[in-house]
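The complex is shown incomplete by one protein chain, all other protein chains being positioned as in the whole.
Which chain is which? They are A, B, C, D and E, in the order written, and residues in each are numbered from 1.
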Amino acid sequence: MTCESPTHASIAQRANERVAYFNGNIVPESEVAVSFRDRGFKYGEAVFDTARTVRHKPFKLREHVVRLMRSLRYLGIQPPLSVDEFMQQSEAVLARNLHLIGEDEDYWIFQRVSPGTADPCDSSSARKPTVIIECTPLPLAARAPQFRDGARVLIPATRRTPPDALSPRAKTHNYLNLLVADREVRLQDPGAWAILLDHNGNLAEGLGSNIFLVRDGELLTPEQRYVLPGISRDTVMELAQQESIPARETSLDLFDAFTADECFLTSTSLCLLPVSSVNGRAIGQGVPGPVSQRLIDAYSRLLDFDFVAQYLNKLA
Amino acid sequence: MTCESPTHASIAQRANERVAYFNGNIVPESEVAVSFRDRGFKYGEAVFDTARTVRHKPFKLREHVVRLMRSLRYLGIQPPLSVDEFMQQSEAVLARNLHLIGEDEDYWIFQRVSPGTADPCDSSSARKPTVIIECTPLPLAARAPQFRDGARVLIPATRRTPPDALSPRAKTHNYLNLLVADREVRLQDPGAWAILLDHNGNLAEGLGSNIFLVRDGELLTPEQRYVLPGISRDTVMELAQQESIPARETSLDLFDAFTADECFLTSTSLCLLPVSSVNGRAIGQGVPGPVSQRLIDAYSRLLDFDFVAQYLNKLA
Amino acid sequence: MTCESPTHASIAQRANERVAYFNGNIVPESEVAVSFRDRGFKYGEAVFDTARTVRHKPFKLREHVVRLMRSLRYLGIQPPLSVDEFMQQSEAVLARNLHLIGEDEDYWIFQRVSPGTADPCDSSSARKPTVIIECTPLPLAARAPQFRDGARVLIPATRRTPPDALSPRAKTHNYLNLLVADREVRLQDPGAWAILLDHNGNLAEGLGSNIFLVRDGELLTPEQRYVLPGISRDTVMELAQQESIPARETSLDLFDAFTADECFLTSTSLCLLPVSSVNGRAIGQGVPGPVSQRLIDAYSRLLDFDFVAQYLNKLA
Amino acid sequence: MTCESPTHASIAQRANERVAYFNGNIVPESEVAVSFRDRGFKYGEAVFDTARTVRHKPFKLREHVVRLMRSLRYLGIQPPLSVDEFMQQSEAVLARNLHLIGEDEDYWIFQRVSPGTADPCDSSSARKPTVIIECTPLPLAARAPQFRDGARVLIPATRRTPPDALSPRAKTHNYLNLLVADREVRLQDPGAWAILLDHNGNLAEGLGSNIFLVRDGELLTPEQRYVLPGISRDTVMELAQQESIPARETSLDLFDAFTADECFLTSTSLCLLPVSSVNGRAIGQGVPGPVSQRLIDAYSRLLDFDFVAQYLNKLA
Amino acid sequence: MTCESPTHASIAQRANERVAYFNGNIVPESEVAVSFRDRGFKYGEAVFDTARTVRHKPFKLREHVVRLMRSLRYLGIQPPLSVDEFMQQSEAVLARNLHLIGEDEDYWIFQRVSPGTADPCDSSSARKPTVIIECTPLPLAARAPQFRDGARVLIPATRRTPPDALSPRAKTHNYLNLLVADREVRLQDPGAWAILLDHNGNLAEGLGSNIFLVRDGELLTPEQRYVLPGISRDTVMELAQQESIPARETSLDLFDAFTADECFLTSTSLCLLPVSSVNGRAIGQGVPGPVSQRLIDAYSRLLDFDFVAQYLNKLA
Partner (left out) sequence: MTCESPTHASIAQRANERVAYFNGNIVPESEVAVSFRDRGFKYGEAVFDTARTVRHKPFKLREHVVRLMRSLRYLGIQPPLSVDEFMQQSEAVLARNLHLIGEDEDYWIFQRVSPGTADPCDSSSARKPTVIIECTPLPLAARAPQFRDGARVLIPATRRTPPDALSPRAKTHNYLNLLVADREVRLQDPGAWAILLDHNGNLAEGLGSNIFLVRDGELLTPEQRYVLPGISRDTVMELAQQESIPARETSLDLFDAFTADECFLTSTSLCLLPVSSVNGRAIGQGVPGPVSQRLIDAYSRLLDFDFVAQYLNKLA
């Protein structure tokens, strides 16, 4: 059988290869290949979610799997595993891959589901879904300079797909809208993060990241309808409440961004990354700003782990 | 190596299996599987096109490959083969699959390209694209009743993705917007065709099909900006000109549809399929209407083949 | 005088005919006919409201009349009667019609006002409004199966008229937008309820009904700007508060509907009708869901009447 | 039977009363009254059209009836009469009313159709449509000053209902959007004509009138999708072609209006009325402008009648 | 040097001329002239703010200067003075102009900043900003009748510039959108106030004024995103809180305006001006309504000054 992954790996090599869950079995990653007729390939008709480990333990894995279930429900795909099964298999895949990363490193754990190769025009065709659970090391070194200097955010001209075409709240394999926007931005600044506007001209989200602003001591983030409701985004909202920092979802636009006191991004892997500029205009007086710092501290306490130090330790 | 396609096929079985071009080789379809890290799978970041055969010969193959090139260009993916190479390999794959279908049957020939597994965050990663060329038999029998009775068109509430989010003019593996709309319609009527409205409320297109209306002898079809510019759509526009049927692209809405004299769909596989109703309301006086019939006749002459008869012959 | 209602009814028949208030008098319904020059007929320039009886007594009649007054004010029509007069006449009409329905049945009581036949181009023409108050039996039997099985909601492609064209918050005789949408849906499923999206793609309302979703124990309903603010909708919001069910108005879209735990409709006649599916996709685990049931119970206590049983008793 | 029209008219009075066609009979207008349950009254669910007479003969009556048929088709109402029957009955009603106006006066001839009182929830209810054909004298005197001085056009804030809510191309009894806009304007200037913008901010139409601009010798009028395609609008387009005046449909906005060389309105009754100002800003150098005058002359030749003189003769 | 202001004023005249701060000096107003190459002139690339005096003392001057700073930040113009410097110079200019108005009169104090004449294509050109601080007497007499009779509000067809083109929250010298709308309204009624709708059809703001509605005892004002966040608007919101009047920002449209119990405008110079009609339709039962009166009283207590009397005293 042909696949673009090398198939002649020696056993020795295999010992250094990560494994993944694939339709019921845990196998070397190089053996995880989907048919070109898989609807996840042909149509991007698939959903995924991704938790991260913190010191080699998954963080909020259940919340991520529950969100995966919601994405499946939106697309009308039957869940092939229960929440508990997804969690167990995720833990199992993780356990077998941990020896491949250093103590100071961590993994993303992805769950992916497509409906398989079933022909939509043929209701008799068996609907055997494709399920993959896999680990990918966090790109700590690549992002370390951003934790030192702050992230640069650029707003592309490409707008986020509106909810009446396809809801941004489901995490699917249809990423071209986000990728096109991301490429638009990276051609100007390879290290920048794209944050798209929604079709009303409000700040929405980037490829896997949510945005927050701080103004007059209040924490603000775009409304849920136009973005993936990030687990880290939820975490930050909860931390703000604990810290008595007023926080709310609201419409935010470029005026808000340019006149904000602080700005940061959240994502599963980033936790919380301060932003130093939006469209080339400096935000606040150096990063992290005071509210961002309080939330970083609270986040670290919640994790019982200094996630910023983990990144900064990878600085060349 | 594990894949959801059967891997233990005997040689005897293989003789009955279709083959496909896969990254330089022609192999049995069951061996065509892409890594789960292929961006075509993870993000639907891939383009495709599809010609059909007419009596076992490809029709307008060059036009389809040229359109594939344009889709690649829009997404910024380097073409892995030239137009001529795509055509040669398509012919080669076809030649090796023709013995598997009857004389009265025909194939779709798909070309698919993704950028492969390259990490977008890692500019040093080799960008080795994934290229697949494959044949799929036309679903003649399934559609035969529609050529007899006319197609039923339903307009879903889901709107076509607007061009400032992702252009409908590129034929990509991001099909969820169209699939969600299609499912919405098929849950009401499994045999219906969805035609989506664009974000302005005008008729746009369906999953792989363009729509035409006839009003007072004039042929009308939605503007190019909001739809994939179908090769069959172009063919019909050219035939109209030959037949001195006035024809133009314009904004069309539900008023136009409900008050049209005739309506039909075009696609590579359908060529031209008359529509008997839109949203449950009969269009015209039976199918095909007179202008539709003239265009069917002209289309058949162009193909030197009665494509309607091919479908009708499959009626149970 | 000619009218399409029979005018040669014998006195015996009259005894079985409902009566209505018409411009100052209470007369048999067959004598209530408006000039073809009435602006309510020519332009749909009229407003109405409708309360229902509960065990033959009007429920929240005052609230309905107050809303009628607001609709009149929006259109700039002078109220021909005071709130109290509308209530008295409504009670009077009801009293004279009650003998025509069974004890287990109930009435809608409609108030309708148009500006009459005055010529808008002629400021001197007398503006004598048309006022009608009438009773219509509730369609208990027709809807009984829906109280047993849950309502099926379909979302049509037709969008609700935007407020800068004509506000959905006034209850007028211009119902074509809602009727066109309703017909679109009923041609697919004659027993389905249409719920339109507004021009932003959010859930709005149906022909006389409001929609609610339940998610994670919270009650959600579309914002008031895009819908008629239903009296039953208000009632449910108040009951939720009494029951300590968190409830709020917010933007809701198809993602919310497809991933909701429960869904129901409210209207004057329905009170609260659980929804079993939206666009053919099952909502929750059977109807009514637990929050819906609590609200049904609270509603019944408020009415001191089991409105669900009234419907179910009419099952054939 | 009660109706707000006087029913005790003496025979002598009757001789001076206009008659109308009402569901198969020609009767005095005072006897034409529709049930309050007629859907044309309750919902404005009805369509109409209106031709005018020129020297007591109907002008383009067939074109108006054909348009009526298209409006019926859009709403899904079965035509109760054929085109020829509508024309015959219209001629008959006209013939019996001509003695009531002067030789220098003319009539509108309206055809109106509603589906009658059938209950939409009850498919068994007989669908007996309501059909009315009636004559109304043209308001020549009231408009005479505008033919002398030019019309004043005001653009209200209210936008024309968008086609994905309800198409402006069907002439229905749902006139509130146009009436609300008209009232908005008349409260500022009782003699002004409202021309609404569509939801894109382009000039659309007014209550029964189309707008034209002249710029650099070219005739421009809004695109058909957003307006009722007026018969007089079509007539002017044809006259322009005969007169070799370049003419086309296009998007037009306030910049176009304010910088136009000439502007005029068309409608069945107006034929062509020059506009002297838009939003209080003078258009051109006095009315009618040269292109307008050429079209007035051509229109008069087509009618073989000086329609402007007919209006001006009514100046007090 | 030539300027359209008279330059040959005698010293005697000068004693009666107001002075202004201009780039570091306080000079007679007639000497304050900017180069035609000043970007504030060529492009309207400038920001301003304006406080008013109350009995010759500035009110909330700091708040106005802080808002000026935010406008500068949005446009990326470096503040040429600090907040304190702007306040000091404003006080200084005021002090030197007070002798020119009566005790019963008051001033606007404007701060204006442009980037000066620097060529945007030439990064080497020195960026020397233009700074002007000036006093203008409040137009008390002109507005006095409106405090007696209530303001008339008209809604123009022109929509407020959307935030993704240019944010209405910065107070800049680009006023054409507001001026065009204002002129549209004043050509109908020279004494009327224009309140524009935003691009969603909601009430936004007028040229320098915010709008409030009162409905069922609750105070409502448009959301901040589409309007300049007025200092007086903030003041009224704070006073409402003190007075226990429920108040919130929300989407408001013409339905809200026409059915409101009360309506008023706020601005720096007006403080709070009751509105008697919107689009010619009376609001409430005479001005000021009870909630408006309570807020006027509270405002006067805050100012320790009867601002309404100041206006009314100027009635001719």
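Methods note: a contact is a pair of C-beta atoms (placed from the backbone, for glycine too) under 8 Å apart; a residue touches a chain by one contact, two chains touch by 3 or more.
Since we're looking at a predicted model, the values are computed, not measured.
A.B. asks: For the full complex, can you list every visible chain touched by the one that's not shown?
C.D. replies: A, B, D, E
A.B. asks: Given the contact definition stated above, which residue among A:Arg37, A:Arg52 or A:Arg159 touches the chain not shown here?
C.D. replies: For the chain that is not drawn, the touching residue is A:Arg159.
A.B. asks: Tell me which residue among E:Arg70, E:His173, E:Arg215 or E:Arg294 touches the hidden chain in the full complex.
C.D. replies: Answer from the full complex: E:His173 touches the omitted chain.
A.B. asks: Of the residues E:Ala15, E:Ala95 or E:Ala142, I need the one that contacts the missing chain.
C.D. replies: Missing-chain contact among the listed residues: E:Ala142.
A.B. asks: Which residue numbers on chain B touch the omitted chain?
C.D. replies: Against the left-out chain, chain B lists 70, 73-74, 76, 162-164, 167, 169-170, 223, 225.
A.B. asks: Can you name the residues of chain D that touch the chain not displayed here?
C.D. replies: 197, 200-201, 251, 253-255, 258-259, 281
A.B. asks: Which residues does chain E use to touch the chain missing from this display?
C.D. replies: Interface residues of chain E facing the absent chain: 1-5, 7, 20, 22-23, 25, 27, 29-38, 40-46, 48, 75-76, 112, 116-117, 120-123, 128, 130, 132, 134, 139, 142, 157-162, 164-166, 172-177, 179-180, 182-183, 190, 199.
Here is the rule we use: only the chains that are shown with their structure count from here on.
A.B. asks: Centroid from C-alpha atoms only, then distance chain A to chain E, rounded to Å. What do you get?
C.D. replies: 46
A.B. asks: When the centre of a chain is set as the mean of its C-alpha atoms, what distance in Å lies between chain B and chain E?
C.D. replies: The mean C-alpha positions of chain B and chain E differ by 59 Å.
A.B. asks: Could you tell me which residues belong to chain D and also touch two or more other chains?
C.D. replies: 76, 157-159, 162, 164
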